[in-house]
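A single protein chain has been omitted; all remaining protein chains appear in their positions.
Note that the chains are named A, B and C in the order they appear, and that numbering of residues resets to 1 at the start of each chain.
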Amino acid sequence: MEMQKFKAITDRYDVIFFDAYGVLKNSLGVLDGIERTFAYLIEKNIDYYILTNDASRGPKALAQAYVEQGLEMIDDNKIISSGMLATEYLRLKVRTGTVTYLGTQKSAHYLEELGLHTLSIADLNLADTDAVNALVFLDDEGFDWNHDINKIVNLLRVRNIPCVVANTDKSYPVSDDKVSIAIGGIADMVERITGRMFIKFGKPDAQMFIFAYEHSQRAQEAGKQNILMVGDTLFTDIIGGNKFGIDTALVLTGNTLRSTVEEQIHLTGIVPDFICESAVID
Amino acid sequence: MEMQKFKAITDRYDVIFFDAYGVLKNSLGVLDGIERTFAYLIEKNIDYYILTNDASRGPKALAQAYVEQGLEMIDDNKIISSGMLATEYLRLKVRTGTVTYLGTQKSAHYLEELGLHTLSIADLNLADTDAVNALVFLDDEGFDWNHDINKIVNLLRVRNIPCVVANTDKSYPVSDDKVSIAIGGIADMVERITGRMFIKFGKPDAQMFIFAYEHSQRAQEAGKQNILMVGDTLFTDIIGGNKFGIDTALVLTGNTLRSTVEEQIHLTGIVPDFICESAVID
Amino acid sequence: MEMQKFKAITDRYDVIFFDAYGVLKNSLGVLDGIERTFAYLIEKNIDYYILTNDASRGPKALAQAYVEQGLEMIDDNKIISSGMLATEYLRLKVRTGTVTYLGTQKSAHYLEELGLHTLSIADLNLADTDAVNALVFLDDEGFDWNHDINKIVNLLRVRNIPCVVANTDKSYPVSDDKVSIAIGGIADMVERITGRMFIKFGKPDAQMFIFAYEHSQRAQEAGKQNILMVGDTLFTDIIGGNKFGIDTALVLTGNTLRSTVEEQIHLTGIVPDFICESAVID
Partner (left out) sequence: MEMQKFKAITDRYDVIFFDAYGVLKNSLGVLDGIERTFAYLIEKNIDYYILTNDASRGPKALAQAYVEQGLEMIDDNKIISSGMLATEYLRLKVRTGTVTYLGTQKSAHYLEELGLHTLSIADLNLADTDAVNALVFLDDEGFDWNHDINKIVNLLRVRNIPCVVANTDKSYPVSDDKVSIAIGGIADMVERITGRMFIKFGKPDAQMFIFAYEHSQRAQEAGKQNILMVGDTLFTDIIGGNKFGIDTALVLTGNTLRSTVEEQIHLTGIVPDFICESAVID
């Protein structure tokens, strides 16, 4: 496929959805010059949202991290995270009682705004679980893996409660050359071991795109033909956007390398509408 | 879990989504007395839709089959089929050219309303595939399995086109004691053999519930708290409804038997909000 | 990894196991010059066997096809096929009664030497299945896919009999640019649809290597350190040989291409001991 200039394709759309990691930022922080992209979109009156598989913090804290790096045009209204979908599920289907979670206190903070009582898995007493109405996988930090993942497996033997995976990613980069296992990878292991079927949120699942779509319509009504998804990963951003019926652009600043992009598209059958070097506009 | 009377729970909702097979009908036709259920819903001003994994016919033909069996309150506006989502995908993402399909002519008829040219896989010439822009799995009849499924595998070796699965079910009942492999089972085999990632539509995927939800809002605005999904299958109807954030009722007139329902809920961790003997109101 | 001359590495071994397709032959027939390889091995007193995922014919017929192409040093004693393992299973565990099969009459011929009565799935009457003690997937030809694969699914609803997959390959080449779905791909679909667990034979499963190993020991006692597996496919020949504890050589005359071999080894973590252009000795 021919490479396109990102700027040249933006003009066709009213709304652009961006993946975060590998598109707007990498392990060193936001990409050099990415502020020019947002300035251009604002100038052209093209709306934008960040769709991110992340439940480590609420949207306010996620937006704040961009602002601190100079992207003051990103506020919490521009953030669509998989954690927000998990929260919406708990609001609609669990409603009351205690939710036990894997993650940091910071990741659970956002849930408490719903009026749910949250309890870290580290503090759960397996002999006293009657009040626990749901389990949520939020973040890979904030608990002892050995002790607390085993605690979950045993919790599910005595309580048949909904298990919500607030981020389906299996790993994430922590530096230029290292990755960490993400909470989605841990949830996947527990699901296989227990045989239970978990409720999962995150790209490429359609629910993430719908949530963003409905959210975006409040600011500006746009048909699906006028929305573009920009991502660095065929298996989440591109197939998810394609299936939802919007156009997709693959950028080569993250998971997909220029040297193997053609072969990957050929092997997987996941074809973006466009391929661009980067989402940074010169 | 305690068994509930279906009538007793309907009053809490503004809109009810019904699965078709195992809930409204079985291999002998529509369930005796199911017309009383719809009469009651109409009397109580509760809206209703049928959500069905089916791409063998368009919504008009699906509705007509209910009318012919005495359910004149089912028109095409009440039908939400996985085939409609596949059609919507083709409209948004393929737009022009030829779509080759597995299925009967009847199943493809509905696609032609989009202005797409359709071509049965049986009539495809592998030496002349340049105009083919998509492949759609519609129905398990209308083609020679041995010859034409192999033809697809070879088509995908020369053309990297979107492959759309318009019904993800793996099998369906054809009589009281026999089943047939459904097109979703065939598509699954081809996906594994080719290694490609297909675009799939049908419960439990969220996109089916969204489509129904948006459709239902045209008639009557209803919050998700006021919608009930009624199904006979934990793995499609119930987990899909739960994840979408609406209430769910499991009925025991189809795939799930009274003798094993408690164990199945325990083993899978998929818990409906209600269990009812049947959706038929006395 | 560095490329090796095949001749140079053979001298270290007492016995060599060869995969068939992609190593000794391709869609045009046996590779030009492959007879020189066998002549050299005989000269050096190195024993050799062909390990093939194939149940379309018995070992005599498989050997005969090599002889007809000029490889008169291949007799049935040199053939180890997945079909032979399936036959051994039937001999040990089924013993009597009728075995119904998917495949040609030719593929079933070999089973009858056991004294089992064989019945093509095409001739099975679903209303009269009491004498059927096993189902065997032998070959993708000889039956009507649409009618007879559905017949199997319904057979397994009424009879809980062992289902034996005599070749786990999912596809095979039929010409320079076309493939066919193999019986292993069909069996895989039926297994998923019925939820049953089938008994499967073929590389990379250890049982195939054991069978070859025990067979080879009759001619010449050789430690595992003195046996080499030569194959064209990382996922069957190489990982199977590695796990069995013998050395492995990957050749580039079949499934694995020179341009992507390094990346495939890196992505899969399946590392052969040697890589050679071809098993043909100049």
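Some observations on this one:
Quick note on the criterion: a residue touches a chain if its C-beta (ideal position, glycine included) is under 8 Å from a C-beta of that chain, and two chains touch if they have at least 3 such contacts.
What you see is a predicted model, and the numbers here were worked out from it, not measured in a lab.
Check A:Asn45, A:Asn125, A:Asn146 or A:Ser259 against the missing chain and you find that the one touching it is A:Asn146. Contact with the chain not shown here comes from a single listed residue; of C:Leu24, C:Leu102, C:Ile121 or C:Ile239, that residue is C:Ile239.
The set of chain A residues touching the chain not shown comprises 140, 144-146, 149-150, 153-154, 157, 170-171, 177-181, 185-186, 188-189, 192-193.
The omitted chain makes contact with chain C at the following residues, 88-89, 92-93, 156, 160, 162-163, 194-200, 205-207, 210, 224-225, 235, 239, 242-246, 265-271.
FYI, only the chains that are shown with their structure count from here on.
Relative to chain C, the chain whose mean Cα position lies farthest away is A. Taking each chain's centre as the mean of its C-alpha atoms, chain B lies 40 Å from chain C.
Remark: chain A and chain B have CA centroids separated by 28 Å (rounded to whole angstrom). Averaged C-alpha coordinates give centres for chain A and chain C that are 44 Å from one another.
Shared interface positions of chain C, defined as residues touching 2 or more other chains, are absent.
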